[in-house]
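I have a structure here, written as structure tokens, and I will follow up with some questions on it.
One chain of protein is taken out of this complex; the other chains stay put.
We call the chains A, B, C, D and E, going by the order they appear; numbering starts again at 1 in every chain.
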Amino acid sequence: AMADDEIEAAEAAAAELKRGFETLEVTQPDPSVPVYFLYLNRPAHRNALTPISFAELPRALALLDRLPSARAIVLTGRGPHFCAGIDLSSLASLASVPSDDRAVASELLRRRILALQSAISAVERCRKPVVAAIHGACIGGGVDLVAACDIRCCDEGAYFAVKEIDLALAADLGSLQRLPAIVGYGNATDMALTGRRVAAEEAKAMGLVTRVFPSSAALAAGVTDLARGLAEKSTVAMTGTKAVMLRSRDLTVDQGLEHVATWNAAMLMSRDLEEAVRAQIEKRKPKFSKL
Amino acid sequence: AMADDEIEAAEAAAAELKRGFETLEVTQPDPSVPVYFLYLNRPAHRNALTPISFAELPRALALLDRLPSARAIVLTGRGPHFCAGIDLSSLASLASVPSDDRAVASELLRRRILALQSAISAVERCRKPVVAAIHGACIGGGVDLVAACDIRCCDEGAYFAVKEIDLALAADLGSLQRLPAIVGYGNATDMALTGRRVAAEEAKAMGLVTRVFPSSAALAAGVTDLARGLAEKSTVAMTGTKAVMLRSRDLTVDQGLEHVATWNAAMLMSRDLEEAVRAQIEKRKPKFSKL
Amino acid sequence: AMADDEIEAAEAAAAELKRGFETLEVTQPDPSVPVYFLYLNRPAHRNALTPISFAELPRALALLDRLPSARAIVLTGRGPHFCAGIDLSSLASLASVPSDDRAVASELLRRRILALQSAISAVERCRKPVVAAIHGACIGGGVDLVAACDIRCCDEGAYFAVKEIDLALAADLGSLQRLPAIVGYGNATDMALTGRRVAAEEAKAMGLVTRVFPSSAALAAGVTDLARGLAEKSTVAMTGTKAVMLRSRDLTVDQGLEHVATWNAAMLMSRDLEEAVRAQIEKRKPKFSKL
Amino acid sequence: AMADDEIEAAEAAAAELKRGFETLEVTQPDPSVPVYFLYLNRPAHRNALTPISFAELPRALALLDRLPSARAIVLTGRGPHFCAGIDLSSLASLASVPSDDRAVASELLRRRILALQSAISAVERCRKPVVAAIHGACIGGGVDLVAACDIRCCDEGAYFAVKEIDLALAADLGSLQRLPAIVGYGNATDMALTGRRVAAEEAKAMGLVTRVFPSSAALAAGVTDLARGLAEKSTVAMTGTKAVMLRSRDLTVDQGLEHVATWNAAMLMSRDLEEAVRAQIEKRKPKFSKL
Amino acid sequence: AMADDEIEAAEAAAAELKRGFETLEVTQPDPSVPVYFLYLNRPAHRNALTPISFAELPRALALLDRLPSARAIVLTGRGPHFCAGIDLSSLASLASVPSDDRAVASELLRRRILALQSAISAVERCRKPVVAAIHGACIGGGVDLVAACDIRCCDEGAYFAVKEIDLALAADLGSLQRLPAIVGYGNATDMALTGRRVAAEEAKAMGLVTRVFPSSAALAAGVTDLARGLAEKSTVAMTGTKAVMLRSRDLTVDQGLEHVATWNAAMLMSRDLEEAVRAQIEKRKPKFSKL
Partner (left out) sequence: AMADDEIEAAEAAAAELKRGFETLEVTQPDPSVPVYFLYLNRPAHRNALTPISFAELPRALALLDRLPSARAIVLTGRGPHFCAGIDLSSLASLASVPSDDRAVASELLRRRILALQSAISAVERCRKPVVAAIHGACIGGGVDLVAACDIRCCDEGAYFAVKEIDLALAADLGSLQRLPAIVGYGNATDMALTGRRVAAEEAKAMGLVTRVFPSSAALAAGVTDLARGLAEKSTVAMTGTKAVMLRSRDLTVDQGLEHVATWNAAMLMSRDLEEAVRAQIEKRKPKFSKL
């Protein structure tokens, strides 16, 4: 059911993924299950994000987006911590612009920040669902990253901090924009102005994560199950639901309703729907197309 | 204090309500209390919504809107479940459009979806407060429906599921637009992408319901009390608060402030306000006008 | 590092603050700590808000905004209650407009409401973080006021009520606009339509406060610590984070991202950032500039 | 290619149209041409709009919307003038609300205005293109009405005035909302604040009309040709273009682009497109489906 | 029909206006006609705007806003030119911020720009209509200023230039925000990117002015007539129309319609409306209340 250029793109993506990354690791734990794990992979540095991370992250997500065998993605970290945020020396070099013309420096700095933001937003641009599995520290840029994910899970030892305030800057990679809708404006302000640690349980209470697992192992098992469940669902419904929710976030309710009506005018009459209805009537599990 | 055409409309509405509905039941339990119950009434089918439901629901709400004796409305379901969502065969026929011209079929499908959405949004168009009383299953279209209500209560056995994903489609009757503001964007995404059941307690924790009652009987008693309380308040304040909140949802804070200032420029100087102030000074319960 | 006119303005502000207020009290408990307390100070009237309160509140906040020695502000109330809302006789006189031309009366009333709203929004216009410390009753206008604060804390005996509905009016000083983003749309509607009391614990669960302290004394100590912590952070980061969050609240996510990128293009390359990075490398506490 | 319920609706619409209207006249000048004329038909009163007009207008447009033989609509007026605006006594009765409770009166008045607005907006809700043919006076409510049309033409003697200012009120039926996008904000303000007459030529220069014909007869012939041309085009393209433009008016450019991409995902692959492409290759006129 | 505090405010305003301004002149040419002229009054410097201008302008407009004898305002310039824009040395001092901390300097600069913008926007905050009468040069800040006016007239020798590009900066006092809605996005871009002169005739063609008079004297006479006409209209309708149009500019059409319905629910039932209807029936000129 795929177009030729789609198939070609998929094969190229698979090949490029195989060549690997410097700061990331991408694996498909079980070849028979269309779930991929995307690891932040600088455990010696608590997976702090470098310019290379910011280049590789959107690339990896774009490749997974094209891969039919990837129907759900788990974003997690190697080592004891999810992510310590942006690497300190990267931050310093980001901020040091080689110009003594103030406007020239500002313009360049602005473009650099936009590029970093775009790397984070790649999680949203990816049509497949992205589940964040968080253990240990999730700080600064780490929070920016998971705030762009679709579902957030953590283990009991995980903690979160919008730490930018302690680096004397306003967080600029998305937390201030995405957190209020996730945890409420009051909780988001508290976190952003104080930079304090929020532990797993409080994170659950405020909606920052939706599931807390008792251990790191349980987290791994839990998100594997969760992702497997997502991967079994209809792709057209899954990508549609993600896309429609992201779009509705920025529209009025009426505009969002009209948008999803138009969306489903195009996407509703699928074979997957026929199969789902048939399966429900026959009281069996549906088998959705592998597009 | 009513205009002639208002009185006429009220009488016609009362007459039409008396004739009854096929899929709904409307009752006023206590004639001395201006509270109406609106039941989904297909208990044998777990109150699954059919094309007739979608036609009758906005009609019933429009009639209650015109009825001075209806100052608060409770929306609930007959039988053990609140609502199993859209009826499966209705969904199938909705999606099967008799045209082999793809564009013609899409255009017709889009209009049908808009019509269903409009039936759900009738809850918001109704000026009176609508309290959802949920027990048993509240699934798919059921969630769309309660998401449009003003206050949601349930008993301990109730559960909620944005089940459309398992029918291979993106929910298109309002849940994806209204839930994020109610439960937070993260909880909404988790529910919409996984289709999982959310039980009463979790629903309370995430703000999906604001009150959980220990039993079905307690729920009935509780919402009756709640609705009675709403019905005792000033109508002009009640309808104003509902209207202003719905409008503010889609405006910036500044625009919302200016809007409510303009609203109250028109609506504040009421007899009810005079009465409320007087009652407060005299430390007695106010008696508001029955408009 | 301040401009001449800035210094002048700061001195004038200090002098004016010293002259005091009729309905407020402003203190700096510890001259060595740049934290100010702003008290609602009509304890005999449960700090009910009068026209004078509405005039003094924005004035006090504007003065504190200009004062370099004020880097964090605590807003609280003298006596056993935080605030009983708008004073009843003030409300009555607000609503009684001396004109028998309905349009003239409406126009004047609208301007009066806009003026009151502006007094509440002064909390947001103030660039410094404002922490609300709430004990006892926080009702009506009191909720409007704390909803505009950046962080809300209370003690266990505090309770909240959007009480306007019982005065037969739609709340028009910001609660209907700001609460939904703080506590979720469902909780906000429940509070606004019923006017019911929400106790400390429930307030915490819904995000209305982020911290509950076991006693009034613990609250005082807690917010003092919290405010001191805020005051120690970089001013440019603190005011930037507050401003960016307020702005992002009314923009789409993409617009908000571009906005903060532009903001940081101007504000990121600060000495505070250099100091923060150096301090982190040297594993010591940073010393931020006192601007 | 129509669904059964569509056919039924079309037949019912045709029957109802045949029964006629009190203030309107609907004709299909040439049964072989799918163009309808909708006349304001109170020439003795310069087609001033009464409550009946406001009830009949949306009804007539809804019926034409369902009629396959109506592929383009011309809205014009019988007699020497297009429309003198809202009828004076109707306005007086609109404003006189039988309640001495100010809030009750305001609420009722607000609903009445919303109902009148909805009658005007029916022109936009109609999926078919509506061409206004204006001669003589087009004043007040007349301008509101034509501002909601898709294309506006007039003869040389026509003139336009946003006359509400001289009735001591702010225009509330759409001119203040729609005119600025049509004629520019400056021209709209000039018209609305002064109430001055704008003659045909100036109307053309500011974009209020797009075509001026030298005489009333030439106008009739011109719009007939224009409407015939519209009626020959693909219906799916025509209704799509109208709908997409109206929606884009209220979205950001990026949101509008995504919206039309989704729209065309549903509507592009039509037989009309195949026919259009084939016709273009064969250098002949296309024959579009009559849906 | 005025409240006591209104009368007091009016008297204070009259007194302050009498004391005069350094860079402005305010006159009421004919005491029997409620029209005021507000002159930019630094003819030796082509009325270039200084920090004092930016302080006096909003002050003068706020005073005129409170003055019942001012029902229309003409904004014009003494000497041969309307306004040469922001004074060069003022610009230089604005941009030279006495801090070597880049962030501190930026923050201060941002606040200064916001203050200048607020001075320009005072024209919109003034509830009365403001007519710009432009002769000679209208450059840079001059264009920002007239873009905020309600009606713009000029004589044949007038010319306009968004000159900021030639000072190596992006215009930041409103032209880039307000011009596109007035002259169209394409004309606005051409003017802003090239900084070229637009003469009176082209300004008329693109909607930048709505009336061009053949000479400076004719301009003075013309705007006097125009303003006198505005001053004769109903104040409640005039201020309402201005306010509603400004608000609608930033809302969707549907939101704007609901807003004006709410507005008129408050403001429509005026004595002026009764008088207007009566006058129209009696075919005489209405006499509106002097509020």
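A few notes on this one:
In the analysis below, a residue touches a chain if its C-beta (ideal position, glycine included) is under 8 Å from a C-beta of that chain, and two chains touch if they have at least 3 such contacts.
Given the structure is predicted, the values throughout are model-derived calculations rather than measurements.
Counted over the whole complex, the shown chains touched by the missing one are A, B, C, D, E.
Here one chain is not drawn; of E:8, E:22 or E:166, the residue touching it is E:166. Residue D:237 is the one among D:33, D:114, D:199 or D:237 that touches the chain not shown. Residue in contact with the omitted chain (choice from D:28, D:50, D:69 or D:210): D:210.
Taking the complete complex into account, residues 1-4, 6, 97-104, 106-110, 236, 239-240, 266-273, 289, 291 of subunit A touch the chain not shown.
For subunit B, the residues touching the chain absent from view are 102, 252, 254.
For subunit E, the residues touching the chain absent from view are 88, 91-92, 95-97, 105-107, 109-110, 113-114, 117, 121, 164-172, 174, 176-178, 180, 183-190, 192-195, 205-206, 249-250.
Just so it is clear, only the chains that are shown with their structure count from here on.
Counting hops only between chains that touch, subunit D reaches subunit E in a minimum of 1. Compared on C-beta pairs in contact, B-C and A-E come out with B-C as the pair having more.
Matched by residue number, over half of the contacts between the chains of B-D recur in the interface of C-E, chosen from D-E, A-C or C-E. Subunit B and subunit E, compared by their mean Cα positions, are separated by 46 Å. With centres set at the average Cα position, the gap from subunit A to subunit B is 34 Å. For subunit A, the set of residues that touch two or more other chains comprises 178, 183-184, 205-206, 249-252, 254, 258, 262-263, 265-267.
In terms of which chains touch, the assembly is arranged so that all chains touch all other chains.
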